[in-house]
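Read the structure below first, then the notes.
Note that this complex is displayed minus one protein chain, with the remaining chains in position.
Labels A and B are assigned to the chains in the order they are written; within every chain, residues are numbered from 1.
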Amino acid sequence: MINEKLPKIWYGGDYNPEQWDESVMEEDIRMFKLAGIDVATVNVFSWARIQPDENTYDLEWLDRIIDRLYKDGIYVCLATSTGAHPAWLAKKHPDVLRVDYDGRKRKFGGRHNSCPNSPAYRKLSERLAGTIAERYKDHLAVLVWHVSNEYGGYCYCDNCEAAFRVWLEQRYGTLEKLNKAWNTAFWGHTFYDWDEIVAPNALSEEWGHNRTNFQGISIDYRRFQSSSLLDCYKLEYEAIKQHSPNLQVTTNLMGTYSELDYFEWAKYMDVVSWDNYPSMDTPFSLTAMTHDLMRGLKSGQPFMLMEQTPSQQNWQPYNSLKRPGVMKLWSYQAVARGADTVLFFQLRRSVGACEKYHGAVIEHVGHENTRVFRESAELGAELQQLSGRILDSRVDSKVAIVYDWENRWAVELSSGPTVALKYLDEVHKYYDALFQMNVQTDMISVEEQLDRYDLVIAPVLYMVKPGFAEKVEAFVARGGTFVTTFFSGIVNENDIVTLGGYPGKLRKVLGIWAEEIDALLPGQQNDIVLNKPLGALDSGTYSGSILCDLIHTEGAEVVAEYGSDFYKGMPAVTVNSFGEGKAWYVATSPDKTFLQGLMAHLCEAAGIQPLLATPDGVEVSQRAINGSTFTFILNHNAEAVQLSELPNTFTKELLSGEAVNGSLAIAAKGVAILES
Amino acid sequence: MINEKLPKIWYGGDYNPEQWDESVMEEDIRMFKLAGIDVATVNVFSWARIQPDENTYDLEWLDRIIDRLYKDGIYVCLATSTGAHPAWLAKKHPDVLRVDYDGRKRKFGGRHNSCPNSPAYRKLSERLAGTIAERYKDHLAVLVWHVSNEYGGYCYCDNCEAAFRVWLEQRYGTLEKLNKAWNTAFWGHTFYDWDEIVAPNALSEEWGHNRTNFQGISIDYRRFQSSSLLDCYKLEYEAIKQHSPNLQVTTNLMGTYSELDYFEWAKYMDVVSWDNYPSMDTPFSLTAMTHDLMRGLKSGQPFMLMEQTPSQQNWQPYNSLKRPGVMKLWSYQAVARGADTVLFFQLRRSVGACEKYHGAVIEHVGHENTRVFRESAELGAELQQLSGRILDSRVDSKVAIVYDWENRWAVELSSGPTVALKYLDEVHKYYDALFQMNVQTDMISVEEQLDRYDLVIAPVLYMVKPGFAEKVEAFVARGGTFVTTFFSGIVNENDIVTLGGYPGKLRKVLGIWAEEIDALLPGQQNDIVLNKPLGALDSGTYSGSILCDLIHTEGAEVVAEYGSDFYKGMPAVTVNSFGEGKAWYVATSPDKTFLQGLMAHLCEAAGIQPLLATPDGVEVSQRAINGSTFTFILNHNAEAVQLSELPNTFTKELLSGEAVNGSLAIAAKGVAILES
Partner (left out) sequence: MINEKLPKIWYGGDYNPEQWDESVMEEDIRMFKLAGIDVATVNVFSWARIQPDENTYDLEWLDRIIDRLYKDGIYVCLATSTGAHPAWLAKKHPDVLRVDYDGRKRKFGGRHNSCPNSPAYRKLSERLAGTIAERYKDHLAVLVWHVSNEYGGYCYCDNCEAAFRVWLEQRYGTLEKLNKAWNTAFWGHTFYDWDEIVAPNALSEEWGHNRTNFQGISIDYRRFQSSSLLDCYKLEYEAIKQHSPNLQVTTNLMGTYSELDYFEWAKYMDVVSWDNYPSMDTPFSLTAMTHDLMRGLKSGQPFMLMEQTPSQQNWQPYNSLKRPGVMKLWSYQAVARGADTVLFFQLRRSVGACEKYHGAVIEHVGHENTRVFRESAELGAELQQLSGRILDSRVDSKVAIVYDWENRWAVELSSGPTVALKYLDEVHKYYDALFQMNVQTDMISVEEQLDRYDLVIAPVLYMVKPGFAEKVEAFVARGGTFVTTFFSGIVNENDIVTLGGYPGKLRKVLGIWAEEIDALLPGQQNDIVLNKPLGALDSGTYSGSILCDLIHTEGAEVVAEYGSDFYKGMPAVTVNSFGEGKAWYVATSPDKTFLQGLMAHLCEAAGIQPLLATPDGVEVSQRAINGSTFTFILNHNAEAVQLSELPNTFTKELLSGEAVNGSLAIAAKGVAILES
């Protein structure tokens, strides 16, 4: 578990006492107790409050707040306040201000406003984290350290440009190697001096935020900026650890946020935490996938749900209220997939500025007689009752989906064959097919060991990094099932094409050669013709879209073929026997029915069982610890559902405390946690 | 009346003799006489012509033009020429050039090109206005003074930034008060020195022109820029008044233009004037509302229609011709609602640059044998015939709609709950419901006295300024009917939420509490269920959209309730008895039928009579003076209409001069002015 100071699922959220008169706190704490809240995240945006100038630190007000909270048994998730720098700092040390994608030097304002390679920012943020850590290292209220806030955004200033050159020199050693890695001979961009290299943005090699002339420099700049921000995090991390070596340190991530390589970040985080803000049209299977990805960042270790709204967001175009029950349902979805905390942004609404219409446990009206508060208090009571039963339990999956940030950058920066290809969407299509069957799935990095899985799926693995193809070969040879798709195996880690025929290093294990890649227009499809049934999937005609690889088998067996256009009759899906296992190639982006049938067949063939059969809209996930298994059943429907013929291993429903006898009713938006 | 030099409705428009050889004027004047034109606006863009350098003023050419016009009885509306600065000025004093929203220093070009806080611009524009005023103060041709042209646009340069800090210090006195007013504690933006404050634009706190991190600074910057431009106007105003204390001074406004707070401007204008350029899809009731708003700027005083096109615009995407009759119809619409002038942009078309395809009384062909000229001459003859009968007459309304520029800024800058909420649209919905019934309505500021009205409507009065709630309470207590809507009463003048429950200071008079605010998706609706008829509005199910407040009554009576979703059965429309009067709350944005029924009921209950019952598409407005009432009937339809059973108080139709006997035919796009 995260730590033993509070051995239950932590419940609470962001509290911003720097924004109001301290006298308000008495009433707030009364309501926190009413709601069962035991954790408050504090000090997230207090840099300017703590430091009115470069040499003064005022933490007495924070002492009072933390003491006052702890007096009533409320712990703190203690932030370092470096998520936005003070106005005086911007004025005194303009190097803290970023230069944006369009090459404009920014002025003071906003959030995410510090250049990660600013000497002043690095020095003062590290010093601030150390000062705070030193002061509160022994405070019993402190549960966990929270560095900065939602790191993100890139900078293109001269300091970054200079640091980029140093980073490149470390990566490549010589300009000869760099020129080759980026293929600068194309368009005569050969560099003869490190100083000739400039940051790739709208003034040089890029436009439109994800179009580039040179994929190599653009991918490297993303690596470099992700790494620069990570360096800032690490400086604070070390400053904290010097004083507080035994408490966990985290920073709140943002799910599938594209700019930072979170697998790299997670290596330096004691516990992963993240902020879950689904948009109104986010499928709940995508939220589930994101929880699984966050769990996967540290190979299955439980994570923190650091933020979610109790009711409504403010920055969406249309900020609908969470319907009754939804906040609880989504909270349990996080827990079901590995979260050991349920924290809100925010406990109390601010009165001014851009987040004042973001929901809070304590609304502007200020009292507890609101729907939002009542639901919060119900959840608080349930979490008290669950106590520590679920804490630190693990999710066991036999299926893994490979997810890779650098591959995503490369796919999205590619000029051709199609703008319709979205890496995240393709990954989600495969995840969703498994999710609909209640097959538990891990989201893993390309560095993860594959041995514990029976089925590994790597959709659109365009970039194949050194060693990965060999790992796949070993996995399949030992009996594993591997699946990959069109536009995979094309380039190496520098976005340089592997010559000799697509899919490059994956060609051998897949037993195919992709001669050409056809891009389909929006709305256009080709047929996928399945001549014999595939498990429960009937023979017949299905459809593919986006891209169609024109492939030839080189040992693989043809499972389905194209049904139209000039490549009618060429293979659309193949399977290759390789050692004890099989490697599948899906040469186009299939429709939902086909994909679900294919996944069902692969699971069945690999002996992977769904957790439970449930009606549409009912999600199932499982965590286990010390011989106990907790099966979460989440009804996303607006109507109640009745489950029957449940396995008799389910003995008890934890929220109601009642025994279960093979059948169970779950209310609309309701949740059950079955123990077995 | 504006003044007595020309005691009739002034007729004419912009004439730009600086663009052509003076010999052309002879022919122009011949045609002006043919068309009945008696006023020419001159000198609008002649700064560069008058001043070839900083110390030379050449006005002899202008003498000749004004003399020549006056020789044929044509008066001038004399402009100061400061609407665009000369190229030499930009080169010599670059501080006159603006810095734009994206932080870019502009170069010479365009219109609206002067920084309002430029020392050079302020000095030289004031000097130019004074020089012109001194020269022409006694010229009999001068009817009215016209300062600059269509003030607009903001600047973000260092001079503006410095002036903004001074303005803020005057407004707030201390940084403590400013920090509180803007809630800078949010995101740690606390200021410790005035110099730390920077202009809010795309380099600091804003993006997308109406998104901001801090509403407080953004609203204040709008106030400051509106006030800075107004200062420029005032400098010229005073310079003119020094020499010409008895003639009116104006500047041409632009209707609902959002960047300037015209209620504040009107305080410094002797007469309001404005430029009417409906787009092709502008409903004619919106044009009517804008005329009423312009009339409301000075509490009902007649205004000038300074510009409209005789035929076609040039800057719309698709510039359709005004169909036959439309120019006259729209001219009378202005007069019907308070205009005492009908002026065109422009009298003669320019031959080059971006407005050469903007219509003119004298087209490029140069002679009078055009449809446009014929219609202009017909109107000129009619206005001669009307003589001074209508001049200075007033509009009498028992209904007022509150309109507030600062509230508009606050609504449009709000982050959440929905981007679908457009203040102007919501105001227009209420106006249109009254307009369709021919109920005369005033558009008033929040500073206006409410006593003269029976019904006051304040749609989406999100920002409630000091004293306004108390004024409403007094108005209702004395027997008035007040109506407001969802998302009202939320914040104070600094956009800081009034804590303790929405709608804040309006809660008492309305007798309700709004617990939550739900944002609906585009196309989504909730039902408004009316259980008993409301006047002539049948009971039944109507619809609401955009936002739905979830309200509880606190003394108010429920008039209608929601019909669907989880808040089904909660109140959608309430009425609270307060003293002698009633206060209504409309918790969502209703459909047209409901709103029209509601307005009809409120008018009926308050004893407010429509001016006349007319077929669809026939507009009615009334002006009165010295016991005479003039009822304008405007047929916007493409077919003739027949009115019957007219009250026998109508004795005469002024345009035809014929007697009226209870019935009247009005041609397609035709106009009647009935005297009674």
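Here are some notes:
The working rule: a residue touches a chain if its C-beta (ideal position, glycine included) is under 8 Å from a C-beta of that chain, and two chains touch if they have at least 3 such contacts.
Since we're looking at a predicted model, the values are computed, not measured.
Taking the complete complex into account, B:C354 is the one of B:V166, B:C354, B:A536 or B:A640 that touches the chain left out.
In the complete complex, the residue from A:G152, A:G366, A:G501 or A:P610 that touches the missing chain is A:G501. Touching the missing chain, out of A:H189, A:K241 or A:K298, is residue A:H189. Touch with the chain that is not drawn comes from one residue among B:R64, B:K123, B:R371 or B:K652, which is B:R371.
Residue in contact with the omitted chain (choice from B:R30, B:K71 or B:K91): B:K91.
By the touch rule set out above, chain B reaches the unshown chain at residues 16, 18-20, 45-49, 52-53, 81, 83-88, 90-91, 104-111, 280, 311-321, 323-324, 349-358, 363-366, 370-372.
With the whole complex as reference, residues 102-103, 181-193, 195-200, 202-205, 212-216, 414-420, 494-497, 499-502, 513, 515-522, 566 of chain A touch the missing chain.
Following the convention adopted for this analysis, only the chains that are shown with their structure count from here on.
In this assembly, the C-alpha centroid of chain A lies 49 Å from the C-alpha centroid of chain B.
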